[in-house]
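Can you keep this structure in mind? I'll have questions shortly.
A single protein chain has been removed from this complex, and every other one stays in its place.
Right, chain A next:
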């Protein structure tokens, strides 16, 4: 009896994690389409996609452990590597965009960009 209760709790946890992960990834995709420029799109793609992927991988980990008794180290490693690489790649893409002269979008029309000011002063 108690075993079935625990199974149901694990199932609900897995379902919640998978659904929230998929939701965050879909939100990231919509954000990439809706946001106005490179930098804001990077916001959407790095943050939401990272959490979405980790949610799905944690869900898969719990599913494998609860239903098959497997402790999968690969899934944990996957989460760690996504967490390590996503911010670095976002930083590189943002820097590359800025050095190739992409101006940040601004609502009021006047861009506020302290990095460009300092770069212009130096040259």
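The working rule: a residue touches a chain if its C-beta (ideal position, glycine included) is under 8 Å from a C-beta of that chain, and two chains touch if they have at least 3 such contacts; residues count from 1.
By our rule, contacts and distances are computed from a predicted model.
Asker: Of the options "Acetolactate synthase small subunit", "Zn-ribbon domain-containing OB-fold protein", "ABC transporter permease" or "Na+/H+ antiporter subunit E", which is the UniProt protein name for the chain that has been left out of view?
Answerer: Going by UniProt, the chain not displayed is called "Na+/H+ antiporter subunit E".
Asker: In the complete complex, the non-displayed chain touches which residues of chain A?
Answerer: Where chain A meets the chain not shown: residues 24, 27-28, 30-31, 34-37, 39-40, 42-44, 46-48, 50-51, 83-84, 86-88, 90-91, 94-95, 98, 104-108, 111-116, 118.
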